[in-house]
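Sharing a structure below in structure tokens format, with a few things to ask.
Apart from one protein chain that is not included, each protein chain of the complex appears where it belongs.
By written order: A, B and C. Residues from 1 in each chain.
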Amino acid sequence: MVPNINPPDDEYLTELRREFHRHPEPAWREFWTTARIVDELEQTDVDEIHVGPDAIDPAERLGVPDEAELSYWFEQARESTDRPDVLEKLQGGTTGVVAVVEKGDGPTVGLRVDIDALPIEESTGESHLPATEGFRSEHDGAMHACGHDSHVAFGLGTLETILESEFEGTFKVFFQPAEEVLGGGKPMAAGPHIDDVDYLLGVHVGLDHPTGEVVAGIDEALAFSKLGVEFEGESAHAGLAPNQGRNAVQALVTAAGNLYGIPRHGDGSTRVNVGNLRSENASNVVADRASADAEVRGETTALMEYMRDASVRVLNSAAEMHDCSVETSIKGQAPREDCDEEVVDLVADLAENHTDAVSSVVRRGTLGASEDFTHLLQAVKANGGAGTFVGIGTDHPSGHHTPTFDVDEDSLSIGVAVLSSAALELLA
Amino acid sequence: MVPNINPPDDEYLTELRREFHRHPEPAWREFWTTARIVDELEQTDVDEIHVGPDAIDPAERLGVPDEAELSYWFEQARESTDRPDVLEKLQGGTTGVVAVVEKGDGPTVGLRVDIDALPIEESTGESHLPATEGFRSEHDGAMHACGHDSHVAFGLGTLETILESEFEGTFKVFFQPAEEVLGGGKPMAAGPHIDDVDYLLGVHVGLDHPTGEVVAGIDEALAFSKLGVEFEGESAHAGLAPNQGRNAVQALVTAAGNLYGIPRHGDGSTRVNVGNLRSENASNVVADRASADAEVRGETTALMEYMRDASVRVLNSAAEMHDCSVETSIKGQAPREDCDEEVVDLVADLAENHTDAVSSVVRRGTLGASEDFTHLLQAVKANGGAGTFVGIGTDHPSGHHTPTFDVDEDSLSIGVAVLSSAALELLA
Amino acid sequence: MVPNINPPDDEYLTELRREFHRHPEPAWREFWTTARIVDELEQTDVDEIHVGPDAIDPAERLGVPDEAELSYWFEQARESTDRPDVLEKLQGGTTGVVAVVEKGDGPTVGLRVDIDALPIEESTGESHLPATEGFRSEHDGAMHACGHDSHVAFGLGTLETILESEFEGTFKVFFQPAEEVLGGGKPMAAGPHIDDVDYLLGVHVGLDHPTGEVVAGIDEALAFSKLGVEFEGESAHAGLAPNQGRNAVQALVTAAGNLYGIPRHGDGSTRVNVGNLRSENASNVVADRASADAEVRGETTALMEYMRDASVRVLNSAAEMHDCSVETSIKGQAPREDCDEEVVDLVADLAENHTDAVSSVVRRGTLGASEDFTHLLQAVKANGGAGTFVGIGTDHPSGHHTPTFDVDEDSLSIGVAVLSSAALELLA
Partner (left out) sequence: MVPNINPPDDEYLTELRREFHRHPEPAWREFWTTARIVDELEQTDVDEIHVGPDAIDPAERLGVPDEAELSYWFEQARESTDRPDVLEKLQGGTTGVVAVVEKGDGPTVGLRVDIDALPIEESTGESHLPATEGFRSEHDGAMHACGHDSHVAFGLGTLETILESEFEGTFKVFFQPAEEVLGGGKPMAAGPHIDDVDYLLGVHVGLDHPTGEVVAGIDEALAFSKLGVEFEGESAHAGLAPNQGRNAVQALVTAAGNLYGIPRHGDGSTRVNVGNLRSENASNVVADRASADAEVRGETTALMEYMRDASVRVLNSAAEMHDCSVETSIKGQAPREDCDEEVVDLVADLAENHTDAVSSVVRRGTLGASEDFTHLLQAVKANGGAGTFVGIGTDHPSGHHTPTFDVDEDSLSIGVAVLSSAALELLA
């Protein structure tokens, strides 16, 4: 049986989503976004709002951009928000919010939505609705190209629905930054609000499911780790005395070649890739610096760790081979954690009863890529809790992470209905 | 016996050098520089001034930057010159000038000076004279850090000295662009003004020789070739379907590793180096593009060609190995060509007689690095002519191509004296 | 219900197995083995015996050793057999036998057993039964270390059991050579005896299953291909003129490094390995020859082919990169082919009823390694037939392919009972 719910109307959700769409901010730069969420939350009866360092553990952040980049976006946000008081707390890139509703004794249910955008230039094409309807990105080179604007709407819409409902227990919404770099899941899981969660819901829009389709549990995200790599050697004139150099390019190319050669594993699938290669020295100088990002994945967390440990060994010895040094830092990470049968079934059963909006239900889907929701799910399960990662189908005209990505706004209310029904069922 | 000469005074040379120092323009972007040289030449009795496409063969240019870069510098020049008429001829990066003085029958003597600057940010330090004396670079990120500003002064000063002298014959000054990328020598040698030159003088300031020392012939420049390399593959999601990619990073790193492994040659020294590495794809995407510059050198032109041919083979097969394609273009090149005994001796003898200014003479020096003066010298020798590359010592506080490089301006008049004496002696 | 069978007694099977154990012959050298099988078959009422080129398609053989090696083993066999007439047919390494029993109309059932040994020196240890009981290998450096001696006993014992039974149909035993190099399955599947087979049984002893355990279907053998690789370049003195060489070692090491780096595949597991490396040139000579074996595997035949095609591309371009040539030949190959439910169930049900000898039944097992039984199974399935690969447990004191491998001879009669029951059930 579907709980009795009273969600916000479609127009509110659509406007909300469009407003966030106009203000895309990439990982750890969600300054305006965080401030706007807080502003909206303050207009509700929510019991607690935890912002920035009160929502996440800043020390656990991964993939934080450099000072200049943070400052640039901070200034952009300052110019377009009227909540400098909130911004203040986010300085240095400690973004994110946790909102809490408490109504007596009962279980604690969490909903995690991610809020960051991508470094992609949004289309201006005539068939791209955000462009023709006037809510295209206001930040050149940044775009909500993965639907996290809808996720914010899901989060706020669900919270408001819950606030209007009867239940016993606690409901929390985790507005998580930096999912796209798999850098925000860990600090949010390390923050102070996850430990008492009994049931956790995550959500993603689209993923090639059409409007009206709901996926009750999305599994098999590959465990993931991304290493930032900086080789340092010594420069020398390539004609006069190449021997006086310590060649960071040689170290990097030896490392890269051997990273791809890390042995396959008998226990399951692994991945490795090298990107973002850079060495700026002109060719007449033996390079003293060379950098790249290397990422590894595994079908299980252990397989990812096997790849990561082997990668570190390859990187260190490649540096040593060419008399260089290397600094490696983890720029993003996510374990493998699958959904729990009981919660998946609950969501599936509920969804199947939303016959007005939900046309089809997929009980189990697979992701193939990576998601740092698994950090939060892992923390919940470690405490005996359970959870699922729900897919809300939406007709999208082009693939995720492309300049013409868009969502079908009809799916906004479906998401809110499914998520708030599920939360209430779990709270009851 | 030293010819009787009447060079411009020191102050003129110093001011001239400082004006050019303030306006450093890198290879093929010497718009202001060319215009200013023309302007100065027009104030003399020089017989012919050939500008841009009339001075060089544009089709033979190597290492020309892209349109955006050329436009940027062209606009900068437009704002700071009052010779838009000259600029007009240089559009698209056809810089350079040849000036000709004709006085009756006699041999033709050429002087080549290079005019380009480097992409180096000039020091603002208190011990850096250009900074404290107010003639530091006016272009952020560009600097005359190899003394080509002095070379322009040598060229103009020598020309003016020759104009004041008695002789029979023809004197030409080749103001050559794009030496730093070894990209201007070839088009200037392919231009219409080199073929009748009987004697060619080249000149470089500094090179660790102190003020007062003159090197009559600098030899053993390594033959040089620089390949611009662009690998193109196909992108794919590194987690979902790495097999669907064609990995340009794998092609590049295999190529780079193997370039360094091209066998040493029994006939003499060779060099190889890879720099300017770049692949911008994020690490979660199999890279569809990766680029670098690879340069090779040889003790002889044949050795350089051995390395270049082997490099091309390595690059092509590395692309093929990873199912990618590769474009290689020659971005700079210079053959090995040594100085001629007779001209070296003449310069040495003359220099030894300048006892007031010249304190020591080195008959033969070696370069070790590369210089595209050899293109012009090769052309002259092919026609039965002869030449030398003269070093004019100068106390320089730090190495060439460093942010605090500077010349001792006392060396300006020494250079003009040595070069004009030698030219007149050869003309006589 | 278990068919009524009358198998040969245990002593016969044990003596047979020990006799073959004493005469281990590696792939395509099973001369004595083939002759002895023929000899034994001729003592039965079998209807047809097809030997060598009449049993297999010689042109499809993979991994055949060189002439010298074949001659050596052929001579060994000649000295220890009294069937020179059979040997005659096997010259050049066309080993193998197919035996046929025909009894009226009915289905055709095949049993494939492999007969080759391994290049392993058998233990002389006191705890190694074949050594203490006097049936240790009579060939230095060769050993039945994978139990194929038992497989021959299974084949002959099952055939004799069938001959004693009532049924309508045709029963064939495929005594297949060269399984250890995955080189005999293809020519046997391409031979004239597989096409009319309706049901095919394969069998393997051991595989870490104890005596008394039967595995009704072993699946998930990885598809496999092994490439023999020979690089040819040109030698030169490494001190005087390394440039005059074309370095086969550089080609090989570049190839090997990049083979390991062939991208993982999104559709499933792949494998790659390089072994048997050799370049005999002394280090003062640039190597003109270098060779290796490279093998690839895939969870499916398509995945193996992806790896094989990429390997060939890597090998060819590595040769080209170092101006060498390369010859690659397929030395072994096997597709992925899984067992059929119906036959697996039939075997499992029968085995469960052999309660005297069979203590436990595993319905489905997995192999993980590779087997060229899949070639025969693929051929049978292509014609609408079905089959399974049966495991007969045996207590083995050490792992397969080790010098102290041995089988528990109690498992011989279990194998004959299970296989002949299944064959009769399928024939009925």
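In this text, contacts are C-beta pairs under 8 Å (C-beta built on N, C-alpha and C of every residue); 3 or more make two chains touch, one makes a residue touch a chain.
Model, not experiment: these values are computed from the prediction.
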Full-complex contact with the absent chain, from C:Q250, C:S317 or C:Q378: C:Q250
Listed residues A:P210, A:P242, A:G368 or A:P403, member touching the removed chain: A:P242
Residue of A:V101, A:V173, A:L252 or A:V314 in touch with the missing chain, whole complex considered: A:V314
Missing-chain contacts mapped onto subunit B: 257-258, 260-261, 263-264, 266, 268-272, 368
Residues of subunit A (touch criterion as defined above) contacting the omitted chain: 240-245, 247, 250, 254, 257-258, 261, 263-267, 286, 306, 313-314, 316-318, 320-323
Hidden partner chain, residues of subunit C it touches: 222, 224, 226, 237-240, 242, 249-250, 252-254, 256-257, 260, 271, 273-287, 290, 292-295, 297, 368-370
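Basically, only the chains that are shown with their structure count from here on.
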Mean-CA-position distance for subunit C and subunit A (Å): 50
Residues of subunit A engaged with two or more neighbouring chains: 257, 260, 271, 368
